[in-house]
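Only a single protein chain was left out; the remaining protein chains are all shown in position.
Per-chain residue numbering starts at 1, and chain names A, B and C are given in the order in which the chains are listed.
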């Protein structure tokens, strides 16, 4: 791919800080399966970052991170409450059901693709008979699949209803760093201080080659989780290479810098397109994505100009920015949109 | 870990060829989930290496590779025949049963930790009632967990009985390169030409950071296997970084060079210890490991000299050599063994 | 429970024909696990009834019948399309996901709780990427959970789209006999002649103590299904007692007589309530249930008069009639409704 595309933040490569740490880790021998110094150091870095003596596990990707975390909270006969837009419902090919051996996903519609205390309460208390899988966990994506953040107050309110109803709160943080950057809060404030029990902190979209961290703020929830990872094919033998990028990105702040940059690029595009006729921004731009509704000829014109992007339900086009987004390219995209709008308006 | 250890070939890092390819792949943007040029190129490299238009999938680790491959061959009510020493039986924490939702592992004892046509036939035909999980696949490890290779003729004979009995033949090739190097045969001769249906070709022990290739020689066996990988958390979003090391290691022969070097180090140690009193080599040295029986004081002496190693059933100490084993260190280990033997003999 | 209730057709006992067959089967010894004469005879009775050399399996209940049948059609990464009202979606506590190890249920809204060729096509073709579980089966309930039958033409149209899209068609026939009675068609016309691939024919609601028959019209779909039943805890050791009631009910037509009677009782109640103010019949009365919308005081009055019934989404009260419904009691219920309506109207 010659030029940058904003179809997905998975199109970007490895950021320098992650790569340097991998290279540094590649010196000499290290014990395997996580019994090495890099893994300890990465876990400690995360503990410091979250200001909490949490349990940390490093796995290969987000599908596994979320599915394993939810499976550890549920039995097969339990259910997991999420928004209809949630990645675990729409884009995991049944992974949560597979890892949990049948926990049902209860997908709840809601404004801006969000769960609310009310919607959680309604679904969690609507049925209590044995024929309905007993609700046991709630998962929210932060920022969510529409690029929208939950405010800290919203997370707290959701957490409160979870606690009241005996539900555990899981946060899918595939882009957790972008949420922290957007909300201007610390990782601790965005997670356990707001009542999150388990967080899947995404490393891949943040700038690594691969890797997510599963963080249990309540250590008792992590009992034997290492066995679960092993059995599910998520224990790296040369774990240092999964751990080192976390060290590299946390210790010098790249995790946040990357997120801030990506968010800024989204805002840059949004600002450039503000007030344009025919173009409607569908959701608030809280993180690193911009969803646009536009007439088909405009979208086709952008495709013809070489831009890749996905269109979603209702036809909205998504543009998503990674740690390496080039502002000049963002501007070029904006220019092209403007040109298409002009052409369309004629 | 300051100095080299020979406790495991997972202690080694990333070989230069794999690392260079990762670095080269880290340029610009690439489509995600395997729809990129590196993934195509890696699959094509493997097809050329195996001289076969096979189906290739890249997953994160060996647990997943073997378990997914076996799950794709079996239904939950089927069984998988393996040797009692097989890694899928002894060291996967129930992963094959987990991925297959219950396929039972039928572990069969045998000389040198090997299956034979006779032992396969006996277990596969011993029961045919509905209360016994119907045998459906055979898995052999090449070289096996005791560092012993199956000869091509042995694989052919096993394959013949598999075909006769309607069983699929899977090869756990966590150290497949070492087997090719040891047997002096091509990958094709060691696999599909000898009747193997599915091979898990290990990249990690061969010199990568992480990654295994699942190779279906019969493409019809691979139907929808990509969905299986996705659901099981084994689809990398930035797949290029899982694929590129294969390109790096295959295109310049590092896969074989690394294996030859590791095997040579095992032979070097074995040769140095040949004829020593008190020391008994337990198994033939076919690949990159040496198993030694020795009096406890000798083994303890080695531990005190700073050597890490595992002891297995019957007390044998295993020494295992990676792509980066330093012959000088191998010699130092040999020297230390000899010194301990002398001390013990006094 | 002193008097009859119409809350569920599961409240009824064993009909005389089923009981007599169980008693007759209880003579002397019989081979176990289905290798007995009653099991053969029951399967043959079903083959004659369906005019087809189908494969027949007897299992304990409907949860297992539907879940095992769907699991045999799907891999874990597949999905099953059903109506949002479908029992497999709403009332099986995740059993289909459990038996299949993760096949996702795709629940589709539709008028009268029915699937249509259009709704099936929309969901089945809406996504074809690897992140979405590949649709593989469609299940329709006949009559459905709202007591409404699919016409033969509707089933044929659904079957046609299934065939076109490579989907298998499963019929949840928990009350299949009621559908045959209502539609006035033969079991063959209602199933395989209309394109159904697998039918779960309910025996329990039809008058047995327990037991459902899984009928594969395409024998190739039933390969090794006996192993699947065994592994899933659905193989009865004294199978004759699960099989004999089928003989008893089929050979003398009780299966149809029971269904006709139950349907007639539903129509009897509906006729009595026709034109009453404040009372709205929610769905057409095709089978053995009547759904009524009524003001809360009326429903509460009925409860106070000792009537048990469930209220569903939107508040509709369901009355359901079994093989043993006493017309006098149906009339008494109608009288009570009328009395409550009068009281409410004052």
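Assume a contact is a pair of C-beta atoms (placed from the backbone, for glycine too) under 8 Å apart; a residue touches a chain by one contact, two chains touch by 3 or more.
Source: prediction; values computed, not measured.
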| item | value |
| --- | --- |
| Identified contact with the non-displayed chain, of A:62, A:102 or A:173 | A:102 |
| Candidate in contact with the missing chain, chosen from B:51, B:91 or B:335 | B:91 |
| Touch criterion as defined above, residue of C:90, C:231 or C:263 at the omitted chain | C:231 |
| Full-complex contact with the absent chain, from A:62, A:94 or A:133 | A:133 |
| Footprint left on chain B by the chain that the document does not show | 76-77, 79, 90-95, 97-99, 101-105, 130-133 |
| Those residues of chain A which, in the complete complex, touch the missing chain | 33, 75-78, 101-102, 130-131, 133-134, 224, 226-228, 230-231, 235 |
| Touching residues on chain C - with respect to the absent chain | 1-5, 8, 10-14, 19, 22-23, 25-33, 36, 59-64, 67-68, 92-95, 98-99, 101, 204-205, 209-210, 227, 230-238, 241-242 |
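One rule holds in what follows: only the chains that are shown with their structure count from here on.
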| item | value |
| --- | --- |
| CA centroid of chain A to CA centroid of chain B, Å | 34 |
| Chain A and chain C: spacing of chain centres that average the CA atoms, whole Å | 42 |
| Chain B: positions in contact with at least two other chains | 33, 101, 227, 230-231, 235 |
